[in-house]
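In this view, the complex is presented without one of its protein chains, the others remaining in place.
Entry: subunit A
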Amino acid sequence: MAKFDLNDSGVVVIVGSGAGGGTLGNELAQKGVKVVILEAGPRIENQDFINDEWDSFSQLAWSDARTTSGTWRVAKDFSGLPAWIVKAVGGSTVHWAGASLRFDEHEFRVKSTYGNIPGANLLDWPVTLAEMEPWYAKAENKMGVTRTNGIPGLPGNNNFKVLEAGAKKLGYKTVHTGNMAINSQPRDGRGSCQQIGFCFQGCKSGAKWSTLYTEIPKGEATGNLEVRPSSMAVKIEHDASGKVTGVVYADEQGAMQRQKARIVAVAGNSIESPRLLLNSASTMFPDGLANSSGQVGRNYMRHMTGSVYAVFEKSVHMYRGTTMAGIIRDEAANNPKRGFVGGYEMETLSLGLPFMAAFLNPGAWGRPFTAALDGYPRMAGMWLVGEDMPQETNRITLDPTVKDKFGQPVASVHFDDHPNDIAMRAHAYKQGSAVYDAVGATVTYPTPPYPSTHNLGTNRMSEKPRDGVVNKFGQSHDVKNLFVSDGSQFTSGAACNPTLTIVALAIRQADYIAGAMQKKEI
């Protein structure tokens, strides 16, 4: 395994080891580029994952201080926990559900398609679906996505069967067990899904793709990739010419280290990535690194989300088996006649009893609440996930008072739903309930959004430097050797789960970086 010197200024330093950072690291290492990944969290291998929601949360979740504001309910119910993401090697690919969908063509050109939506900071991506298709294909092959590359779909569990029966009764057409980066048959040295459930708690069998046990060990095997766990980046430094020169980070003991770098790629998820850029402000870049547009931290998106749980006369046991292997795609298209632009997906979802109690209706108590929980074994559930509107005022800023243990200001997350988000959620609740009513639900529960799992858009791509933070390759408009490699580069959120697009962009970015390095452009 490689070990690079702190003064080796030839390495690419990647901050974060999730879908973006972990993939980029492996792809570069495969091309012979020397890479150091700084990962804030510890390295926890899959056999150590825990099939217990709260214990797993303690083991994996990013629980460092953050603050919240805005009218979203999360700010009230979980004021210190705006996002449910992972602090460990593999990042949020450890707890993601595995849903791997391509954007629709129009979702790369939302400004052109939706027009002027008051309050929305819409912009077309500087890249099209046609350009992305070959990269999507590579990502699907890498991740082993079901229903691509001849890989069969996963078998449907009880929760899916309820969803499917209801969807068909309603007349929905595109209903299946999803495009999942979970092995339905052994592939790439990993076994097939054992229907354990607990996909969100880390896949103990390794059937679900995670950079932790795919990209990262593959990259390490080349001798070109070093992953440093428990290494929290605190500042990116630059020289007098404005090029970045390295990353200062706190190591496992809390001691500050400085890793020199030829290139820095930021992939710390859409809350930490802008925080790091803002915390890297200097005399030359007083508003933060890569922030001449003022867009760093802005346009924070978290998807329109919500859930519908329904109780039936007889048992479902929704928690058995793959958590999210089930989808209805009929509402994903853009059909403004419904009263909103963009679309949404309906995907199976289940929570165990402990998280159901915590998230079904946070703060609720008394008989209406306990009656719902008494229905737990007879419950089916779906997640609603749709495109939300980017808004300049939905934003990650540096908290003026709260600091982390290294003295750095923590991220403050402000979010208000856009009227389009609210209209979409109302429609989705109605349709989700109708799916279950069609097969005899005795009661349905429209469940509010959980702390965000899809954090997007805070360092967005733009064609023109004034409109965003990075170009079509995730390269900073302002600083040539600084890249953004996670979901924060999304110009808009699309309806579907973001990981496949993050991976496709990372593969493409690796190609671009390696080429530019070879041509001595950076």
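Please note the rule applied: a contact is a pair of C-beta atoms (placed from the backbone, for glycine too) under 8 Å apart; a residue touches a chain by one contact, two chains touch by 3 or more; residues count from 1.
What we mean here is this: contacts and distances are computed from a predicted model.
S.K.: Tell me the UniProt name of the left-out chain, picking from "Gluconate 2-dehydrogenase subunit 3 family protein", "TRAP transporter small permease protein", "ATP-binding cassette domain-containing protein" or "3-isopropylmalate dehydratase large subunit".
M.R.: For the chain missing from the view, the UniProt record says "Gluconate 2-dehydrogenase subunit 3 family protein".
S.K.: Kindly state which of the options A:197, A:219 or A:390 is in contact with the chain not pictured.
M.R.: Answer from the full complex: A:197 touches the omitted chain.
S.K.: Thinking of the whole complex, not just what is shown, which of A:14, A:145, A:181 or A:316 touches the missing chain?
M.R.: A:316
S.K.: Using the document's definition of touch, tell me which of A:19, A:127, A:212 or A:439 contacts the absent chain.
M.R.: Residue touching the absent chain, from the options given: A:439.
S.K.: Touch as defined at the start, partner being the missing chain; which of A:158, A:257, A:292 or A:334 qualifies?
M.R.: Missing-chain contact among the listed residues: A:158.
S.K.: Even though one chain is hidden, which residues of subunit A still touch it in the full complex?
M.R.: These residues touch the chain not displayed: 50-54, 155-158, 161-162, 164-165, 168-169, 193-198, 204-205, 314-317, 319-321, 352-354, 356-358, 363, 365-367, 369-370, 373-374, 376-378, 439.
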